[in-house]
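A single protein chain has been omitted from the complex, and every remaining protein chain is retained in its original position.
Right after this comes chain A.
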Amino acid sequence: MTLKSILAGATIAASLSTTAFADDPTKVGFIYVGPVGDGGWTYEHDQGRLAVQEHFGDAVETVFVESVPEGADAERVMQQMALGGADLIFTTSFGYMDPTINVAEKFPDVMFEHATGYKQADNVSVYSARFYEGRAVQGHIAGHMTESNVIGYIGSFPIPEVIRGINAAYIHARAVNPDVEFKIVWAYTWFDPAKEAEAANVLIEQGADVILQHTDSTAPQAAAQAAGNVVTFGQASDMAEFGPFPRVSSIIDNWGPYYIARTQAVIDGTWVSTNTWDGIGAGMVGIGEISDAVPADVKASAEALRDSLASGEYHAFTGPLNKQDGSVWLAEGEVADDGTLAGMNFYVEGLTGDIPQ
């Protein structure tokens, strides 16, 4: 809990007095896991908030609290926000799942939207993006780009969201390069630039010449740049400042349209609890421009993969696929169902190492 959060809390408390007026604007709150300036995950959620603000102008008031730890503190911040008159609250990290459910129970008139989770309630929607579609495109490029055949992967926490990404990237890297090997390091943080830089350096030292990251800062990009011959991909945000090399492409989260739609629903009184999981097709996941450091034919095939994922004609998890232990997961032509994907807790065949428990 930083001083800023306390100040933000005070601001919310101060605005309590103004909510009594009849004609007040719809108040939309956001809870962020990192600082707005992380250049990745939280930055993009805040871009979504700004999009809401711009779209509705004075009709909507937005508030946010950044760097809220996942745990008891989160519950307190949400409660303060709800007491402060928020009509709709977006809680934007997996670890806010139970706090969101708890607080939602106490405030039945406040609508909650929890990102990347799976627990719903009458006033709690869940939403996420099919980032794994983007990971598939990354894996495709990575498989082509690697010369050492070692791809480093910085994982945050061993949760289904991250494991899906690893599997999707691996499947598509192996499809174009059967010799490819993944080295996975779990950082146990979403945002810790020093630790992420360290993890990237370790992977590079162990021979990785492509680094995929599922953590939010740009530190791994800087580490790769210092190493000179290592390819990276932007995570959550474009991270274009590291292009055209080492950053050769990126996954961009685009929350704005969803946030605007949900805010509109609250204003219209049509909000109902939903489970949204959109991908490249719906525009929630964007693939950042593939830079010229990637050979033209690879760029073309990656874009073709992106388009087929977007149109729905190809699913990123299409059989035949086996689990790590060799047992059959998906038969020839079969595609994974959303339930399995949402709770994915296994590696596909070919990945080494165990998922930490």
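In this section, a contact is a pair of C-beta atoms (placed from the backbone, for glycine too) under 8 Å apart; a residue touches a chain by one contact, two chains touch by 3 or more; residues count from 1.
One rule holds for everything that comes next: contacts and distances are computed from a predicted model.
Engineer: Between "NADH-quinone oxidoreductase subunit A", "Nucleoside ABC transporter membrane protein", "Cytochrome c oxidase subunit 1" or "Putative zinc-finger", choose the name on the UniProt record of the chain that's been left out.
Structural biologist: "Nucleoside ABC transporter membrane protein"
Engineer: Identify the residue among A:24, A:105, A:122 or A:241 that touches the chain left out of the display.
Structural biologist: Once the missing chain is taken into account, the touching residue is A:241.
Engineer: One chain isn't shown here. Among A:98, A:198, A:289 or A:307, which residue touches it?
Structural biologist: Candidates A:98, A:198, A:289 or A:307; residue touching the omitted chain: A:198.
Engineer: One chain is left out of this view; which of A:37, A:71, A:108 or A:343 touches it in the full complex?
Structural biologist: Spelled out, the listed residue whose C-beta touches the missing chain is A:37.
Engineer: So which bits of chain A touch the chain we can't see?
Structural biologist: These residues of chain A touch the chain that is not shown: 2-4, 35, 37-39, 67, 152, 183-186, 188, 191-195, 197-199, 201-203, 205-207, 217-219, 222, 226, 241, 352-354, 356.
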